[in-house]
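One structure is given below, encoded as structure tokens.
Take a look at chain A:
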Amino acid sequence: MDGLYLGVALFLLLNILLGMVRVLRGPSPADRMLAAQLFGTTGVAILLLLAEALAAPALRDVALVFALLGGLTVVAFVRRAWSPPTQVNKE
Partner candidate 1 sequence: MSQFSLYAVISMLIFSIGLYGFIAHAHLVRKILAVNIMGSAIFLLLISAARRDPTAPPDPVPHAMVLTGIVVSVSFTAFALALTRRIYAETGQAYLPETEPAISAQKQDIVQK
Partner candidate 2 sequence: MGIIEWVTTIFLLAGAFFFFAGTLGLLRFPDVYNRLHALTKADNVGLGLITIGLMLQVDNWVLALKLLLIWFLVLLTSATAAHLIANAALRGGLPLWRRP
């Protein structure tokens, strides 16, 4: 079973590297942040799989913190950083 967990985790890591293309190429900043959000979720899945494969239960807590704080960057991006093309930023 450990081999299956590690294999699926490796596959998900390859998915992250594939999604990096969208960060590099994405035309608008929103595309880049969407890719970063997907990386966060994939990282949670990888951490859960590694917690089972390496028999390290502390990694589930790391995954929990990731899940809690994954939305923080997106919220900061939308509320404070991104002013879409035609919108006048009123601050």
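In this text, contacts are C-beta pairs under 8 Å (C-beta built on N, C-alpha and C of every residue); 3 or more make two chains touch, one makes a residue touch a chain; residues count from 1.
Quick note on selection: all candidates are chains of the complex that A comes from, given by their letters.
Since the structure is predicted, the reported quantities are computational estimates derived from the model, not experimental observations.
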Candidate from this complex that touches chain A, chosen among 1 or 2: 2
Touch list for chain A against partner candidate 2, complex: 1, 4-5, 8, 11-12, 15, 18-19, 21-22, 28, 30-31, 33-35, 37-38, 41-42, 44-45, 48-49, 52, 57, 60, 63-64, 67-68, 70-71, 74-75, 78-79, 82-87
